[in-house]
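I'd like to ask some things about the structure below.
All protein chains of the complex are present and in place, except for one that has been dropped.
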Amino acid sequence: MEEIVQHLAPLLREISGYIYPNEIELHWGLLVVIYPYLTGLVAGAFILASLVKVFNVKELQPTYRMALLTALAFLIIAPLPLLAHLGHPEKSYEIFLTPNKSSAMAMFGFVYAWYLMAVLLLEIWFDYRRDLILWSKSEKGIKKWLHKILSLFSSDVSEKAVKFDKKAVRIITIIGIPSAFLLHGYVGFIFGSVKANPFWSSVLMPIVFLFSAIVSGIALILTFYVVITPLRKKEIDMPCLDKLASYLFYVMIVDFSLEALDFIHRVYESEESIQILSELVSGKLFVSLVVIQILIGMLIPLAAIALVKILKWPAQLRIQIYFLASILVQVGIFSTRWNVVIGGQLFSKSFMGLTVYKMSFFGLEGLLVSLTIMILPIVILSLLFKLLPPWDENRNPDIVK
Amino acid sequence: MKNFLKEIPEQVTRIVFLLIVFIAAFLFIRSNLVPEDFGKTGHYRFSAIDEIISVDIKYAGQDVCNECHDDIVVVKDSSYHHNVTCEVCHGAAAIHADDPVEFTPTAPRERNICPQCHEYLPSRPTGFPQIISASHNPLKPCITCHNPHDPVPPETPKECSACHKEISSTKSISHHALIPCTKCHSVPEKHRLDPREYLPTKPGSREFCGQCHSEDADSEPGIPRIDLETHETKYVCWQCHYPHLPEAK
Partner (left out) sequence: MENENNRRNFLRKSLYAMILAFIPPSFISGEKSKKVVEWIIGENYNPYDHYWSMGIDINKCIGCGRCADACKTENDVPREPFFFRTWVERYRIYQDGDVQIDSPNGAVNGFEKGTESKNIERSFFVPKICNHCDNPPCVQVCPVGATFKSEDGVILVDKNYCIGCRYCIQACPYGARYLHPETRTADKCTFCYHRLVQGKLPACVETCPTQARIFGELKKKASPLERFRRMNKINVLKPALNTEPKVYYANLDMEVK
């Protein structure tokens, strides 16, 4: 109690204009910024993976399993920031027990469970099943048993069974694409459906969230691929990387157009809230929105990739530019989440004043916990890479061929 | 049936088995954890209402005060303060009502209590009695002159500004500063005692302002003048101009 009061008291002096007296405490902080960022990476990585299976983009095959495992690692961590920001995390199970049908947030538990179990785990299981069986046959000790348990003690590696696996993967991917859209579009809907907040309330919100998710997912896989492949002392597959960069470029164009449309629409309609919103965007959000999100996170990477494509630079230079661009894109998308979540709470619902957000370092909602949550998926991912090596050379050769 | 089971790919049996285990566990956990009274009258915990109403009352309410203090209430009920309940000034008194001997409510006698309502603020509704405490008998507690249970002023106010502070302070910085209120408003004697029932008048004709402001008026040369015959003949002057702060400088 006293801690909260001490945190809030100095903020009183930094308010400009008039805010409702209850609005001094900003309720969704850094953790809620991380939550849509992480789920976005999940949805993006999965959609990238599905390009291989559903649309037969052969070039991307080297990243398929990596993308799936990345999606899984981030999905496992995605609910953590939400949990940590609750006033009572120990009661969070109530969302599953008595979900309020009209609440967008209540359905998260079910969308999440569906996506995790019906889509991601199932697809990974079917895709890895044959390898798991064959690995466990040739291994010893804990690893043998781990792989055996993960394969659910299945043992059928007949041609018929493997064919069934492939068919299942394809069907799950087809179900998975709308599910991934649902997962992140739905996160956008949590914000987009708040009619009290004109900065959030927009039909475009789920779609903007979705496309920025795909952008961030592709950029993440590109980064991982560029970093991990040399670490494994392998050659980077250039057609694959070029294809990744192309897809990143196309989706960014769509994302940018959508965001521009949203912006133009707001300015043109010029509703009651336009004055306070323009004050916000040109003031407190200028650096994070105009400079970081749009310039550094969007326009510069777009221009860089376009240049690479036009000028047909040598491979080594291409790799470096792709890598830098994808890092910038990550920063930009994180900034997008920040601007939506924090920016949407910086102005009063009276439209008459602006408030401030002060991040704390310690405590559940502080920077330290947030950084930990951001690093956790990478730790999990490296464990997954050990347990379920996604690399082509670890695949057991097809006997059929 | 046995043949059929063999026909199912082993992948499916394993997944379905896991799914059944998962669903069974979920249903079992849920049936044990959902509060029993949840959903009885709506999508909420029925006993929450009992918890909400179990809070102790702090303000006893006027009816409870009336039960014992009818002598004071009779006086107050016919005074200007008839809408002001006892606990506005004396504070929350439910504990006093429960145990009148042990707990006595506060009886504010300091000078800072009454100004919470009666200090002059430009935002207060006009006609509400207001004073500037810094210049209104600054050293005396309010109750030396006013009885809060029947707050008639010791003398009926001679000055309109006792109640119409906002207008009088606006007028005092205007060109009309030296014109007394009664020049334009005729005030029935009873307005001072029953202000809402007996209202003062407003000038009814253009010629009234014309006494000073028409072109042929016999008034000081600096006063702005208009031609009463042609100047916005549809309106009485105060329908456009605010006489307490006329706009011309």
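Here the chain labels run A and B in written order, and each chain numbers its own residues starting at 1.
Quick note on the criterion: contacts are C-beta pairs under 8 Å (C-beta built on N, C-alpha and C of every residue); 3 or more make two chains touch, one makes a residue touch a chain.
For clarity, every value in this text was computed on a predicted model and none was experimentally measured.
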### Query
Omitted chain: which shown chains does it touch?
A, B
## Note on the structure
Full-complex touch with the removed chain, picking from A:S155, A:S278, A:S350 or A:N394, is A:S350
### Candidates B:C117, B:I179, B:A217 or B:V236 - the one touching the absent chain
B:C117
### Residue of B:L27, B:A107, B:C145 or B:A177 touching the missing chain in the full complex
B:L27
### Summary
Residue list for chain B contacting the dropped chain reads 1, 3-4, 7-8, 16, 19-20, 23, 26-27, 30, 34-35, 38-45, 48-59, 61-63, 81, 83-85, 87-88, 92, 116-117, 119-125, 128, 245
### Task
Determine and list the chain A residues touching the chain excluded from the picture.
1, 4-5, 8-9, 12, 17-25, 27-28, 82, 85-89, 91-92, 94-95, 97-106, 108, 110, 190, 194-197, 345, 348-352
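Just so we're on the same page, only the chains that are shown with their structure count from here on.
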### Summary
Touching chain A in the complex, chain B uses residues 9-11, 14-15, 18, 22, 26, 30, 33-34, 38-39, 43
### Contact set on chain A toward chain B in their complex
93, 96-98, 100-101, 117, 122, 125-126, 129, 152-156, 160-161, 164-165, 168
